[in-house]
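With one protein chain removed, the remaining protein chains of the complex are shown where they sit.
The block that comes next holds chain A.
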Amino acid sequence: MNIALDQKRRFIMASISVLAIALCIALPVSTTVGPMDISPWDAIVSLASTLGFINTDIPTHIATIIEQIRLPRAILSILVGSALAVSGAAIQGLFRNPLADPGLIGVSGGAAFAAVGMIVLGSGPLFFLKDWLEPYSLVVAAFLGGFLTTLLVARIATNKFGTSIVTMLLAGIAINIVTGAGIGIFTYLADDNQLRTLTFWSMGSLGGATWESVLVSGTLIILAIIMIPAKARSLNALLLGESEARHLGVNVDKIKRQVILLSALAVGAAVAVAGMIGFVGLIVPHLIRMTLGPDHRYLLPASALLGGLFLLCADMLSRTIIAPAELPIGLITSIIGGPFFIALIIFRAKRFSI
């Protein structure tokens, strides 16, 4: 038997366990962070009583802050981080390019365009929504925007020879230019009030977290996070190349369709509740690949865990750096992500020039 492979598998399993434990620790810790000091003990006791394990005499205002503000926010951070990281990893696998990102093929741009349009124009265009869906119109708009642009890009890139990755990336760039211009036009049209919402939203924020937003986006995101790893073996085969994957019995077109759809779903849901948060989908899968290797069976779940952990920590930072004010979380991820991306490009350039 191959000893190196067994060792590698053990290391991977241990790493995934460590990530899961870290996430379990970070979640209660994050509920202690914020404008109001809450001791870790109070936070844990309050969490436990929220979950119905114990009855306590924690002051109501502390319980309320934890229950209604910090807990949903922490959970939303984890969900959004996982969604961005998993769809990033999946799309990189699909495109066989470790530098690809949901933003590249227009998912984020389309979602942002639709959401910004919704903020400025109101929900008129979504008249077909049932009343009970009304509060979620931003989610629906962002998802539809992301989904439709993805379909458009895929459509442009597909001919009778199959889907061309290069054409798809180029189409994604073009679409991003158009949606960027569209967002600019909406920004120009917006009044002062909308402009504030818009600015905040375009820099990303988890400040609006409520149990409702957790429920709506969480349903979609969890669906995607469960279904994408089910394609792990096919994605592994796809890394060899499309025709190689086809010769290994993978229904390539179906997998592409499914992965793109599920990614659009996850990213759309994430963008809708948290705005534009860049680079998570790029950094997280990369770190995992560097330590655990490219096997999607481990990459996808590990990315989900690390993505959640990463955004949870970034959100803690965003709440504390300039407290009592908040720094938009998208700025934090970009400040970390931009230099990381540059380092990545330089590193790759070096390695491939050898």
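The rule is short, and it goes like this: a residue touches a chain if its C-beta (ideal position, glycine included) is under 8 Å from a C-beta of that chain, and two chains touch if they have at least 3 such contacts; residues count from 1.
Keep this in mind: contacts and distances are computed from a predicted model.
Engineer: Given that one chain of this complex has been left out, which of "Hemin ABC transporter ATP binding protein", "Sarcosine oxidase subunit beta", "Mono/diheme cytochrome c family protein" or "TonB-dependent receptor" is its protein name according to UniProt?
Structural biologist: "Hemin ABC transporter ATP binding protein"
Engineer: So one chain is hidden, and I want to know which residue out of A:Ser39, A:Asn97 or A:Thr219 touches that hidden chain in the complete assembly.
Structural biologist: Reading the full complex, the residue touching the unseen chain is A:Asn97.
Engineer: For a quick check of understanding: of A:Pro35, A:Gly122, A:Gly293 or A:Pro339, which residue touches the chain that isn't displayed?
Structural biologist: A:Gly293
Engineer: For the chain that's not shown, point to the residue among A:Ser17, A:Thr64, A:Thr219 or A:Asn251 touching it.
Structural biologist: Reading the full complex, the residue touching the unseen chain is A:Asn251.
Engineer: In the full complex, which bits of chain A touch the chain not displayed? Write them out.
Structural biologist: 1-2, 4-5, 96-98, 160, 233, 236-237, 239-241, 243-244, 246-251, 289, 293-295
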